[in-house]
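A short write-up of the structure that comes next.
Each chain you see keeps its place in the complex, though not every chain is here.
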Amino acid sequence: GFANIDHHRALRTGFPEVIWGPGKTPEQIAQIMQAMRDRNASFPGNWGAVVMATRIEAEVYDRIREIIPQAIYYSTAKICALENDGFMKPRPGTIGLLSAGTADLPVAEEAAITAELCGFRVQRLWDVGVAGIHRLLSNVQVLTQADVLIVVAGMEGALPSVVAGLADCPVIAVPTSVGYGASFNGMSALLTMLNSCAIGIGVVNIDNGFGAAMLAGQILRTAAKIDKE
Amino acid sequence: GFANIDHHRALRTGFPEVIWGPGKTPEQIAQIMQAMRDRNASFPGNWGAVVMATRIEAEVYDRIREIIPQAIYYSTAKICALENDGFMKPRPGTIGLLSAGTADLPVAEEAAITAELCGFRVQRLWDVGVAGIHRLLSNVQVLTQADVLIVVAGMEGALPSVVAGLADCPVIAVPTSVGYGASFNGMSALLTMLNSCAIGIGVVNIDNGFGAAMLAGQILRTAAKIDKE
């Protein structure tokens, strides 16, 4: 067939394969989702329970739902998922999730929903960009209460630097393609984040909210496994 | 001759031409400085009094001083100048000058010395990068006391955004080539500054401390000329 699903991934890396929507027909997506759900039925471990697809437009979802009526949709995040008894079981750790501007919300929600579908607690803090630094400073408790932070920003992308200078946990920086002109579709924010003087920052691809959630998940899973001194 | 000095510039734009050192021999630089000083003698207006050259290495200065013993040198700023009775006369307005890291000092001092040679008051605040935001927040009086701010930063270049969000005056952002890897010799900091969400920021070329001082000078001169309501 056209797809070679990596069914062992959940066992090997802790997370199952997630379907990337672009370039696939709704029928293909539905077919892969069903194959994954069937497979999950036989490997009912916690992590394998999530079946989800990202970058799904509303019209694509409408067609998927005709084939799989239980499919649900998160419109800002553009995620389509199959609910499952096991997969909302709460896991240890809190993800603090910040966005710099309102235009960054689709990427931030892609991260938030992905993390929540995997069972993590997410605390959101929207629209706290550095041009009005008091909005961040008056919400520092979000930083101190988190075990890992995801910081989403477009345009100049400076928020992760300021956050990492204040926080006491790993910071995952997500540049977005929000901006115009010399933002060069997110490259400006990406470079800003890579060049940060603050420590404890890992960067993911432009607009990659999904990848940020996966990395946060791996960090929290490692934390849950590690032997304390 | 090889140079076509723009002697009218001081009359036309308010500032005399300044000699750009790279690619000129010490002898050529000294010769142009003398021509400018002689010219100034006949146009003794305030602004025309400054004779200076930028990007002068210490060895170049040593040779210039053999030819023009009165030439003085600012080593961090790499500026060589001819002192003059008139040119330190204080002018209205204060320039607040911030740098993000200690490695940005040469560029910041190029701006500071240029401004001071033109008669402006400069208040320096060094090493207040956004990774330790409290260093800036505990010095906000530098921001509120300034009539115009020059903010110098390399690496991620985020400082001008934070400053402009706090300040109530124009901010001149100077990216520096400090950094490595994805800083791409200052391009990262430059893009950050151009994409700032904060308002009231004008950007100059990478490492262009001189240009920042000139722009600050034009702003303060306009302020001195303008008819208030």
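We call the chains A and B, going by the order they appear; numbering starts again at 1 in every chain.
The rule is short, and it goes like this: a contact is a pair of C-beta atoms (placed from the backbone, for glycine too) under 8 Å apart; a residue touches a chain by one contact, two chains touch by 3 or more.
What you are looking at is a predicted structure, and each value in this text was computed from that prediction instead of being measured.
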item	value
Assembly copy number, counted for this structure file with 2 shown	8
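The rule is simple: only the chains that are shown with their structure count from here on.
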item	value
Rounded Å distance, subunit A centre to subunit B centre (Cα mean)	44
Subunit A partner contacts - residues on subunit B that touch it in the complex	100-101, 129-133, 137, 155-158, 161-162, 164-166, 179, 181-184, 187-189, 191-199
